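Okay, handing you the structure first.
The complex is shown incomplete by one protein chain, all other protein chains being positioned as in the whole.
On to chain A.
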Amino acid sequence: MGRRFSTSRVGEEERVVFMGDDTWEGLFPKMFHRSYFFPSFNVKDLHTVDNGILQHLYSTVDGGEWDLLIAHFLGVDHCGHKHGPDHPEMAKKLLQMNEMLRTLVERLGNDTLLVVAGDHGMTDTGDHGGDSEKEVNAALFVYSKTPLFGTDPPEEPEVVPQVNLVPTLALLLGVPIPYSSIGEVMAELFATDGDAVSAALQQLDVYHINANQVDRFLRSYSLVAQDLPTEELQQLQDIFSSAVEEHAQLVAHVQEEKPSSPELQARLGRLLGRFQRYLREARAVCARSWARFRPLRMVAGCALIAASCLLCYVASALPAAPDSFYRSCLLAPLLWGLAAALLLGLACAVMQEGLDLLVVSSWAAAVSQVAFFWRWWGRQPKRAHSASSHPPVASISLRQRLQACPALAFPMGILLFRCGAMFSDSFVVAEARVVPFLLASLVALLVGKLHWDGRLTVPEGPRQQLLSSSSYRKESWHLLYLVAALLLCVRLSAAFHQCREESPQCRPSLFLAPLAGLRDARAKNLFYLACVAALVALVCAVRRWLRHCGNLNGSEPAVLFVRWGFPLLAVFVACYWAVASSAEDSLGKLQELVHVALVAFPWAVYGLVGAGLLLVLCKPVTVFAKDTRETAGPIVTPYLGVASSEVDFLHVIPQIYRRMQESLKSHLERGGCGAAVAAYGLGSVYSAALVIALTLLAFLLLLLHSERLSLAFLLLFLEAFVLLHIHARARKPFSVPWYAVISWLLAASQFFYSTGHQPIFPAIHWNAAFVGFHLDHSTNLLPALLVGANTFASHILFAVGCPLLLLWPFVCEAPSTQRRKARKEPREELHEEEEHMMEMRLREAPDRFSAALLQLGLKCLFVLGMQQLVLAGMLMVPHCACWARRFLFEALGFVVSSVCLLLGILLVMRVDCAVSAWFSRLQLR
């Protein structure tokens, strides 16, 4: 870094010349008098930047057309990254730098200061970014042809904090010190000429300026933020004011007398020391309160997460016990925790201390966890005892456990891979590709295991292979097609990836940019049509599925909403896209209309989605009941008027005939029992409500994304559907196995990336905040919600849809050829219709249903929590500041997923209540 004193040019514009790293171009666009930028992104390229600088450096220095010359060499840094510090390449690079310095020093003018500074050191592997001694220490070399130090430079080089460079260079250049700098000037550089007293006076001057600037900053900062301790601030201010006072006195004293007595020198020295003390303490106070980690809290938080994960695991592994057990094991600890929180709050209130909500809630959580584990442990010995009293039972369970081990090991291994991948920076960068790989592996493994266990073939003796082939083909080919479809979805979804800044050669997906940015009108129209087709396909698929399940009959409000509201929603979204993508080239007159439409269409969608969700919440039962019970009323509907003509008989006779036919049929079917209600869609009433809610959410989230990502959302629904079908074929009801949960959540992360997101700040879709708003927000909450919904779209959808994992096998239970699944009432005949029970099996065993729902939720939380735990653990390890950003995204995603998971489960429970009410109404009728 070359530099020339510019005090002679005060008032004129500084001529700043830059050469080197082109990052500066983005940071300070058009700020340089002249600039030579060279591409710096490729870490493996050691020479482009350096050679480019060297080509221009000497001629520029000799030309003299500059006041400040910045040369940012990158080769040493890149060489460290690529080869490490102890490599022949590094020696070459350092020799080259030495040569450059030697040449430069020879060419410097007398009034030029040369500052050579590194911004960081490197570890033994050549990397940096952490806070180890080797990484934070860098060299500083200052050279000038006029002597800088009054005395000989010290033998042992002084250590200078890097923040000190800012005020020093600013004052040397004659510009004000930047407002928020808390550095201390390097006084030695300002004592260049004259005797000791005048040198000290000069130093005092710069110290005075510096202290004033720091004081001003601290004052205004403490007005805004409260995180600096007041006593220390007061102390600092005392030091400052006394020092300033004495400085004024001294200056006046010197101006009067100009003596050079040793007494004055001593006073000067003391004052210098005082200024120094002020500046250093100010910096120390700031450092203490800004870079404050609370290791105890971090450890405690990690322990809490770990305990929660363990709790989830233990509770989900509990056998489907009676309801009372869950109550005692889970509800009581909750009460304990609440009690602990209350006690703690009271204690705080009594002690007159500020109530830290975080501490209280974490104590409450800890207490409830301890209570849970205590109760669980209390049950353990009993079980062991009962097992020992029946040795054969124990041995069987042991063998079963051993057999279940690989079944657990595979998905857990995949989860382990996923968590372990976070330890490696490269895997974090490549996570968008790692997650689909793991998902595909998990599903392939699952199918392989099913095949291996022979669950795809009909069980029989090994000699009858020819017979087995037919049945194998039918069932397993279906499964294999599903797997192929899943792999295809995974493959296609890779087309929607966003790029990270770490991989410069990557190009973001074509689909991420909004349509409005497309120049080619024809391509725009084609893409628009494709997006609308995706929308229509989504609506049609959902409606078709609901019709297939028989949930689209009758005139329940939710059914009507699906029939008419969904197409309307699609139309609104399509209209919004049309307006938004052509907003720029519209005519002047239409401009206002376009603005209105840009706001109106999204609001229409918001309103409709809100209404739909409310409707699903209030009346979630989409069952069409056809009552064929024998009514007490007359057989023939009363016909008003006189039965005189043939027409009247034509009216009556068919009715009598139909009635007779029906009663005969019901007698034949029911064996004389008679009363029956055909309920269409009762078998899938839970999943139908969830599917409707999911579709509504999908419309909302689609609106927040750019148009072409609707294709990704279509893929998302397709993949979720395929996953559900695979799991429905591969498991036994009433318990969701681990692989299902893990693959479901892997798919959620996969679509986080496949909807054009990355866990980095530049990749956030800020445009989402302005869908339906015309560039103004009164509060911060709404845009945060919109951007959050956009960012965590796939988390939301998959978390809300999580209960489907439990429900789907019941839905798929009935043979697919049967179009309408009817279930007959009343209850005394349930056993006759065993094969069409579907989700009503869940109502048959409400205990098992709620236990299964709870276990599903716990398993999901466990899988989500494990990733949290790993990341939180990473934060505590030094060198890992770079993970903080990732942790932020992951933690937010965790919160969103958990909340949505709870909402999904709540929706299922709400449907359960509604179905109960429906049954009781039916019985009343």
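Just so we're on the same page, contacts are C-beta pairs under 8 Å (C-beta built on N, C-alpha and C of every residue); 3 or more make two chains touch, one makes a residue touch a chain; residues count from 1.
By our rule, contacts and distances are computed from a predicted model.
Enquirer: Given the options "PTHB1 protein", "EIF-2B GDP-GTP exchange factor subunit alpha", "GPI transamidase component PIG-S" or "Phosphatidylinositol glycan anchor biosynthesis class F", which would UniProt use as the protein name of the unshown chain?
Expert: "Phosphatidylinositol glycan anchor biosynthesis class F"
Enquirer: Kindly state which of the options A:A300, A:V370, A:V429 or A:L854 is in contact with the chain not pictured.
Expert: Of the candidates A:A300, A:V370, A:V429 or A:L854, A:V429 is in touch with the missing chain.
Enquirer: Taking the entire complex into account, which one of A:H253, A:H451 or A:R910 touches the absent chain?
Expert: Spelled out, the listed residue whose C-beta touches the missing chain is A:H451.
Enquirer: Given the contact definition stated above, which residue among A:F437, A:W603, A:F734 or A:F919 touches the chain not shown here?
Expert: Among A:F437, A:W603, A:F734 or A:F919, only A:F437 touches the chain that is not shown.
Enquirer: Which parts of chain A are in contact with the chain that was left out?
Expert: The list for chain A reads 44, 82, 424-427, 429-430, 433-434, 437, 441, 451-454, 457, 462, 465-466, 468-469, 472.
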